[in-house]
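All protein chains of the complex are present and in place, except for one that has been dropped.
== chain A ==
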Amino acid sequence: MERDQLLGMIKEEQAKNGSVSDGAMAHIAQTLHLPIGNVYGVTTFYSFLSTRPLGRHVIHICKSVPCFLQNGAMMAAAIEKELGISPGETTSDGRFSFELTNCIGACDQAPAMLVDDEVYGDLTPEKIGEILKSFE
């Protein structure tokens, strides 16, 4: 296996186990014959990869300018209220992690968010409540 498989392997680990643990990084480093520092360096470079455990579902609320102009901050506040956590935190039941993110390319449906890999646009606080209910 070549080094260019690295990002894909890290992503696969995250998809499978929700985050990339020290053990997983060590294992990947061994497989690719790379110093573990390289694996750590790549893992921590990207905002969608995480070394700390995340919830079963990850909410990414967009905070970039076009969403902000359409009350994006109010949507982030609605999630905080709904889940009782701040950006960067995970609910105590492990159901959701909540992150702020930059433009997700859905500005024509602003304000927008991703829950896992799915986009939800034209959000309102009520709509957010409904959407979150559909996740286990």
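Heads up, the rule we're going with is that contacts are C-beta pairs under 8 Å (C-beta built on N, C-alpha and C of every residue); 3 or more make two chains touch, one makes a residue touch a chain; residues count from 1.
One rule holds in what follows: contacts and distances are computed from a predicted model.
Participant: Can you pick, from "NADH-quinone oxidoreductase subunit F", "Oligopeptide/dipeptide ABC transporter ATP-binding protein", "Pyruvate dehydrogenase E1 component subunit alpha" or "SoxY-related AACIE arm protein", the UniProt name of the chain not shown?
Facilitator: When "NADH-quinone oxidoreductase subunit F", "Oligopeptide/dipeptide ABC transporter ATP-binding protein", "Pyruvate dehydrogenase E1 component subunit alpha" or "SoxY-related AACIE arm protein" are compared with UniProt, the left-out chain turns out to be "NADH-quinone oxidoreductase subunit F".
Participant: With the full complex in mind, choose from A:6, A:61, A:79 or A:132 the residue touching the hidden chain.
Facilitator: From the options A:6, A:61, A:79 or A:132, the contact with the absent chain belongs to A:6.
Participant: For the chain that got dropped from the picture, name the residues of chain A it touches.
Facilitator: Residues touching the hidden chain, for chain A, are 2-8, 10-11, 32, 38, 41-42, 45-49, 60, 64-66, 68-69, 101-110, 114, 117-119.
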